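For reference, the structure I am asking about is given below.
Only one protein chain is missing; all other protein chains are in place.
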Amino acid sequence: MSNRIGDLITFTLFGESHGAEIGVVAEGLPHGIPVDTDAIDRQLSRRRPSGAISTARRETDPYRIVSGVFGGYTTGAPICLTISNGDTKSKDYEELSYRPRPGHADYVSLVKYGGYGDYRGGGHFSGRLTAPLTAMGALVGSALESRGIRIGAHIYSVGDIKDTPFTPTDHQLAAAGEGFPTIDKAAGERMEQYMKDAAAEGDSVGGVIEIAVTGVPAGVGEPWFDGVESAMARALFGIPAVKGVEFGAGFGICGMKGSEANDPFYKDGEGRVLTKSNNNGGINGGITNGMPIIIRIAVKPTPSVFKEQKTLNLRTGEVESLSIKGRHDPAIIHRAVPVAESVAAMVMADLLAKRYGPLWLKGEDK
Amino acid sequence: MSNRIGDLITFTLFGESHGAEIGVVAEGLPHGIPVDTDAIDRQLSRRRPSGAISTARRETDPYRIVSGVFGGYTTGAPICLTISNGDTKSKDYEELSYRPRPGHADYVSLVKYGGYGDYRGGGHFSGRLTAPLTAMGALVGSALESRGIRIGAHIYSVGDIKDTPFTPTDHQLAAAGEGFPTIDKAAGERMEQYMKDAAAEGDSVGGVIEIAVTGVPAGVGEPWFDGVESAMARALFGIPAVKGVEFGAGFGICGMKGSEANDPFYKDGEGRVLTKSNNNGGINGGITNGMPIIIRIAVKPTPSVFKEQKTLNLRTGEVESLSIKGRHDPAIIHRAVPVAESVAAMVMADLLAKRYGPLWLKGEDK
Amino acid sequence: MSNRIGDLITFTLFGESHGAEIGVVAEGLPHGIPVDTDAIDRQLSRRRPSGAISTARRETDPYRIVSGVFGGYTTGAPICLTISNGDTKSKDYEELSYRPRPGHADYVSLVKYGGYGDYRGGGHFSGRLTAPLTAMGALVGSALESRGIRIGAHIYSVGDIKDTPFTPTDHQLAAAGEGFPTIDKAAGERMEQYMKDAAAEGDSVGGVIEIAVTGVPAGVGEPWFDGVESAMARALFGIPAVKGVEFGAGFGICGMKGSEANDPFYKDGEGRVLTKSNNNGGINGGITNGMPIIIRIAVKPTPSVFKEQKTLNLRTGEVESLSIKGRHDPAIIHRAVPVAESVAAMVMADLLAKRYGPLWLKGEDK
Partner (left out) sequence: MSNRIGDLITFTLFGESHGAEIGVVAEGLPHGIPVDTDAIDRQLSRRRPSGAISTARRETDPYRIVSGVFGGYTTGAPICLTISNGDTKSKDYEELSYRPRPGHADYVSLVKYGGYGDYRGGGHFSGRLTAPLTAMGALVGSALESRGIRIGAHIYSVGDIKDTPFTPTDHQLAAAGEGFPTIDKAAGERMEQYMKDAAAEGDSVGGVIEIAVTGVPAGVGEPWFDGVESAMARALFGIPAVKGVEFGAGFGICGMKGSEANDPFYKDGEGRVLTKSNNNGGINGGITNGMPIIIRIAVKPTPSVFKEQKTLNLRTGEVESLSIKGRHDPAIIHRAVPVAESVAAMVMADLLAKRYGPLWLKGEDK
């Protein structure tokens, strides 16, 4: 259903931007997974706004694990993780109920919920809800790592500026590392400057994030509608502002001939079956083939811009000028990198559980 | 689950390329929908191979509605629709169980199913299974049409050749019409020639399909993971060979500034709330805003090419030359157009049912 | 959803009593399970009407496995199994659309489906649909048996006549064996006579079926709403005519004190943890404790009786006399025994897959 991903290991999101708490309930995660608080803190910190290219809203994200963890390990029961909403300024949002911001969910929320929706800060549609997703995904990601599966992402491009892309046949993919999430730090600096320039104009920018998952055995994923692509895309399109998802060579594969696009099989020195190229992004027929899974997502420019825009006053029926106030990011793409990693971790955990059973994610019982 | 899309109105796929029958079971469709056999025949005919750019396999697709229809109307009970597999030549496929075709699911099927999978003609992974999907989607599409919702698709591009794109703010979108599915017939002829040239080289081509859904009221779709983008992407990535899905301006939106990307609201002469541009593809926050829904999918080149390729002989561990035999399409993108329309219809029917209840899809009870 | 049980291994039912074919689609069953046609034939034969206590309708049940089986083994893809409806006499049912039979689904079908339902022979509500359920459950049951899990049922009581009940602490439960499904053959003969007497009066009888599942390891089932009781009850209430489901001492446990009802733990000579009594029917907190699972279901008398009854003519609004014609069972409880076993097998397979992964149900990959 709507606020949930996963079939055997599920994650259900709740909360509003200006409510008391936002959170996520994970069901089906096996018992015995150590809760890696460092990993959670690290991912929350990477997602947190900082500096000139982020909202002035201070998100300290003091998370609580309300259930499902006992003595530092998961118990097997549902894990509810919440984050309280500290620094909210609700009166900035009063007009949204009748003067919808272009590119936002204000208008559709009004229609869908007949005026009963919580419009403050985007309510349930707010990107703020990616904070508990990120924290929970960090917990899941550390469990995957203990089984040899690593998930990393970086900004692939912003405007015309491109980071060094992943080498899709490399099983030890270079991660983005600390700080601004690019592999090429010089490219990252140019991106930051580009974001600052947009902010100075009262405008915003988007970009593309590239995600890689390595160490997944061949044979994971289900045919047709629970293939890795289907399951990943469903979840990744749930992240606010994502307007495109592609795998391997993605839309670029359409310019190739079949003889180029196909990835020929071979066996390496250790007897592993691999492919020479990886245009299919580690996935054939929806199922992993043992190569790195390569994903790119298109993140649109933050719709909150300080530049004057036009919108419709739904009370008067007149088109009026709109100057968005409040605290907003001129770009969220750098903050979306850990979110994308977390969502990918959740999807992988569910697909692995469906293949090998939920207990696979831990090791043996004590 | 794997072979199924939908929550309230679901579609479950079964069958193998060379089995006796392939089919789909639809659950949750309301009673009282007239079964439009012309619409089913038309869509099956558009999907059927024909001429030099398609496989020599003759697919006559004599479908049967086994259950759920009585006196020409749906009954409300599950509808099982099957198509028998007439013209199969299974011995062409004998080697696939140990010499996997690059770009195909042969290898992953072998790993996943431990050698028990039906490898003939791709088995359960075969594009052949899109035939019952197409037929069922035609039935659903005709019900949507009776409620003012129209779904149309065309080939957006093949190689460097581009069709006239949809005008995303136009509520009466030009359909592709009869014959090769482009809006610009001259572009279509160039595409066909390009396909024939590739076929002559023993190679294959892919392309991009653009889909539009018009007439959907604002407020349809659910937040987060059942947004229109999530639900559509999950289903569309289930179609074999799809490697990318984007909405509205898609990946192109990443090159825009926020002030360009946002779609400002206004009211037209009839009092409808609309947007001036449609970069968001009719969707904000996962939910329809009343504008046409615009989708593009990347279809990779058919992996079966007659040109010599390399693959791994899994028995000997040696890389060997592979010449694919059998009957294969040098391009499937033209045949995938009705498939994409049908899958989009199924997704819309489910989302509409979740918003308005399943009975909305018909009119009043008699 | 409605016509489906299971989460990881699912079974979806389709068809109508007088349609061309009825069937079931199983998804998620692992590859490599041998299809035991003897087991299927045996269970279909036990379900088949015979003699004076069953309908005169000849059900030869020639089943077909349309997909998901290759070379005698499951492939891992969906298995569609169908049975054609040979000997139907549709004109017996003409009046049902406006003179609903008491105790049947005729009236509710009319309301729910607005007159579009297939009323012939009960349509989609017909007990006839338990035939493909029985066949598929036999396939599943033989896979469970290869893992040491046995499912057996018998008629516990008809009227005042009681069969020897299961001994709930016995891990080698006596099965009903061939013929009329009681453990005590003399009790079975009295039941058959009681059924014949009712038939002679144009009346019908019901009874209670007892089901046991042995060999299930402790720790299977999920807390709260996917406990063994929840999952079993949901499925068993789907069998037409079932009006009650109980586990262990069932309703009888309400007359006990806690000190009697509790089942004390001990260890047997082989080091197995067992309980001295089994009032909880092998289930604590929804989860198996290693003891036999004991279930009883109440099956109401067949609602089709030849005796004159009253019903409402919905066209005229008058209460009228109704004499049911056609071919009907004066009792179905003996035929429901293999159905109950099959449904229990399906539920167990899904619960085991959720605990150990779907591959557990087979052995190792070849």
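Should a chain be cited, it is by its letter among A, B and C, assigned in written order, with residues numbered from 1 in that chain.
One rule holds in what follows: a contact is a pair of C-beta atoms (placed from the backbone, for glycine too) under 8 Å apart; a residue touches a chain by one contact, two chains touch by 3 or more.
Since the model is a prediction, treat every value here as computed from it, not as a measurement.
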item	value
Omitted-chain contact residue, chosen from C:168, C:248, C:292 or C:338	C:248
Contact partner of the left-out chain, one of C:102, C:165 or C:215	C:102
Contacts of chain A with the absent chain, listed as residue ranges	1-4, 8, 10, 12-16, 19-23, 25, 27-28, 31-32, 64, 66-68, 70-71, 73-80, 82, 112-118, 123-124, 365-366
Where the unshown chain meets chain C, residue by residue	1-5, 7, 13, 100-105, 107-109, 111-112, 124-125, 129, 157-160, 198, 201, 203-208, 218-219, 222-227, 229-231, 233-235, 237-238, 240, 242-251, 253-267, 271, 273, 275-276, 279-281, 284-289, 298-305, 307, 309-312, 314, 317, 319, 355
Interface with the unshown chain - residue positions in chain B	7-8, 77, 223, 353-360
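One rule holds for everything that comes next: only the chains that are shown with their structure count from here on.
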item	value
Same vs different contact residues, chain B with chain C, by half of numbers used	same
Most widely separated chain from chain C, with each centre as the mean of CA atoms	A
Distance from chain B to chain A - Cα centre to Cα centre, in angstrom	26
Whole-Å gap separating chain A and chain C, where each centre is the average of the chain's CA atoms	45
Whole-Å separation of chain centres (CA-atom averages), chain B against chain C	38
In chain A, residues with contacts to at least two other chains	7, 223, 355
